[in-house]
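With one protein chain removed, the remaining protein chains of the complex are shown where they sit.
Which chain is which? They are A and B, in the order written, and residues in each are numbered from 1.
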Amino acid sequence: MPIVPILMPQLGESIAEATVIRLDIKVGDEVKTDQEIIEVETNKATMGITTLCNGVVSEIRAVEGVSYSVGSLLGLLEVTEEEIARTGVDTLETLEAKNHSQPQETKSGEENLHFALDGDSYEEDPSIVPTVKGLPVPTGVMGAHYISPRMRARMNDMGLREADISAIAGTGAGGRVTVEDLERFLDYLESWPSAPASPMRLAVADAMRRSWTRPLATVGLPVLLDRLLQHRREQVKKPGLTLYLLRAFAIALKEQPMTAGYLIGEKVVHPRSFDIGVAVQVEDGVVVPAMRKVDQKTLSELVAEYDDLVDRARRRRLTEADSRGGIATVTNFGTFGLTTGTPIPLPNETLILGIGAGRKKPVWSEQVEAFLPATEAELLLTFDHRVVDGGGAGMLLNRVAVLLQQPENL
Amino acid sequence: MSVTYIDAIREAQEDLLREDDRVFLYGQDIASFGGAFKATKGLAEAYPNRVFDSPISEDAMIGLAVGAAIEGMRPIIEMQFADFSSIAFNQIVNQAATHYYRTGMPIPITVRLPSGGTPGSGPFHSQSMEGLYAQYPGLVVVTPATVSDAYHMLIDAVKMDDPVIYCEHKFLYRWLKAKSIKGEHLPIGQARIARPGKHATVVTYSAMVHEAVRAADRLQQDGWEIEVVDLRSVKPLDIDTVLASVARTGRLLAVGEAFPWGGVTAEVVSRVTEEGFHLLDAPPQRLNSRDTPVPYHPKLWAAHRPTPESISEALRKLLSF
Partner (left out) sequence: MISLDGEFLRSAFRSMLKARILENKLSSLYKAGKIVGGVYLGKGQEAVSGCLGTALIQGKDCFAPLIRDQAGRTAFGEPLIDCTRTYLGSVEGPMKVRDGNIHRGRPHKGMPAMISHLGAQVPLIAGMLFAKRLKGTLDGCVGATCVGDGATSTGAFHEGLNMAAVEKLPMVVVIANNQFAYSTPNNRQFACGDLVERARGYGVGGYSVDGTDLMACASVIGEAVKQARLGKGPQMVVAHLLRLSGHGEHDDGAYVPDSARAGYYGRDCIEIAIEQLVQGGYASQAEIEAWREEFSEEVQRAVAQAQQEALPDPYLENWSALSTTFPYIPS
């Protein structure tokens, strides 16, 4: 036989619960449609809960003197099918179905739509106190650094970065660059010859811009190359200068691995393998394929690998994997005849080691007490000052310089 | 031969009375006297059983109009001053405005509100109520700024099936003239570019359109080109036209004669900030009357409402950002 629930009704607006003061029924009683069966009291009034159909009380859950929230189950009636049809009342089953059909219609975050119907009450959380401290308040939102929502949107459209608009003298408040300033500047540039930047150029630009967000510092010292060059002449497969540098750098880094750590948040990521990248100039850009496990291979072992990588780099045949996994980079800008410079490490690396062109210089010899000709080059190390300090960088660079004086050990 | 703003209102009512038997006029002193502002002059003589003097009962005037609308009529109710519609507020916002949503039957009444300040009118004959009514769902609120709009928007308001609050500006009644009122006109719900420009957008309505255009003329001398958008109807608000204008200029000043707390200008700024944040090159600005009752003395009054001077100043500030 169908079971009809007796529920605590909503007895007045803003009423969340009511106290049962008298049960006028007991289990087994027959009840009639519209009979008042339970007397309840709210803080506004006293009234009877009714039954909406004829039936027999099969269970009573309510206890006299106890308060129940709106919607609570107070008892159950057994009711015939015919009576259900006659009165249209909900049985436990149909009510369940209705309650279950509710969430399908309810989009997340809108459950409160049924707040009043469910009779849920809400208690204030005393632990919540008003916020009295907040963010420091800026004194002005104008000035050269300020980018308006429209400027930001326009810059995004054009792929412009803050660096790009630094060329514009703003006419807005405090020297702010207004959208009109930007549009005027762009119009002005229209009269200059221009062409779309190549994908390679854009990739390099992006990497350099990202790297430049860090505090980079460069240290350097001169290094004599004569012994190295002598060693090179003696080899059958002649390693390039860059390869000597790679090998010396890898050995030094293995001895001082902390310096190649990469800072991310509050964590330093340490090298897993001493793979060192090598900067290769290609058309309209630079690529940096990585040499694998440079600490574990001898110079002669590395020559073939190096030649292959450089060759493939120049022919644009590098794969994604070739450029991944380096912990630091070596660049030989001496090949362009340059003697000094400040190389910039890749955005995901802390160090880059560079070398300038070798020059003949008189060097004082204690042995012969005279100036002798020697080949000298500038060795430069750029580092992320967040990870490495001048002292650490100096030790690393000195160690590389020493290793380059013992090419036979490389 | 020229037509004034109030001529247009009178003529629209005459044309409506002539063309539609369902139209009747109900208001204080509007029959043989012709209305406090003569907006119904001669209409009672021409249509003796269609134009009626009402007791001084603003609540009952709107109640009567709603009842008549239920019976299929198209009443036009003249409030002697917009300020007095506060007495009818209940019937307007609770009876007329809710009726369509509650029952499915729209209420085609038009309530004429002689609005806005004129010199010497003081606190109770100067108010601008459009923001208050626009706040309520179920009302259309129109604010004609031109002679042509005064005519055509009144015609359209009466033809429309929903309740319309027609805010006519008393300052424009005789000050504003046009060659003719017939011809092309925009529909209700569409804003108008009153003056094209490219450096900043002023969004306004009613009499302030003219003040804003004057301010724009002044700035023109310094090379600034100011675009002025006339909302025409504040509800519905044609935000598309506003956003299109801000897209051209990047700068927004919303001007209204109503009190400064909330209201139409706040709504315009809020909608533009929400939907067109990326279009803004400067913080959107508002200029309203001062936050006091409208003062009586013309010297105080002139400093209470936005003027070409204060609008120019607000624009210069906006342009200098």
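We take it that a contact is a pair of C-beta atoms (placed from the backbone, for glycine too) under 8 Å apart; a residue touches a chain by one contact, two chains touch by 3 or more.
Please read all numbers here as calculations on a predicted model, not as lab measurements.
Summary of contacts with the chain left out: across B:4, B:32 or B:98, the touching residue is B:98. Per the touch definition above, the residue from B:8, B:39 or B:64 contacting the chain not shown is B:64.
Considering B:40, B:54 or B:128, the position touching the chain not shown turns out to be B:54 (whole complex).
Contact with the undisplayed chain is limited, among A:58, A:87 or A:405, to A:87. Residue-wise, the contact with the chain that is not shown comes from A:12, picked out of A:12, A:325 or A:390. Touching the omitted chain from subunit B are residues 24, 49-50, 54-55, 57-73, 75, 87, 90-91, 94-95, 97-106, 137-138, 140, 155-156, 159-162, 186-190, 236, 238.
Although one chain is hidden here, its contacts on subunit A can still be listed: residues 6-13, 15, 33-34, 36, 42, 44-52, 70-71, 85-90, 105, 107, 110, 113, 116-117.
We take it that only the chains that are shown with their structure count from here on.
For this pair, subunit A with subunit B, the centres built from the Cα atoms lie 52 Å apart. Every residue of subunit B that touches subunit A in the complex is listed here, in rising order: 199, 250, 277-283, 320-321.
Taken together, the subunit A residues at the contact with subunit B in this complex read 141-142, 148-153, 172-173, 176, 178-180.
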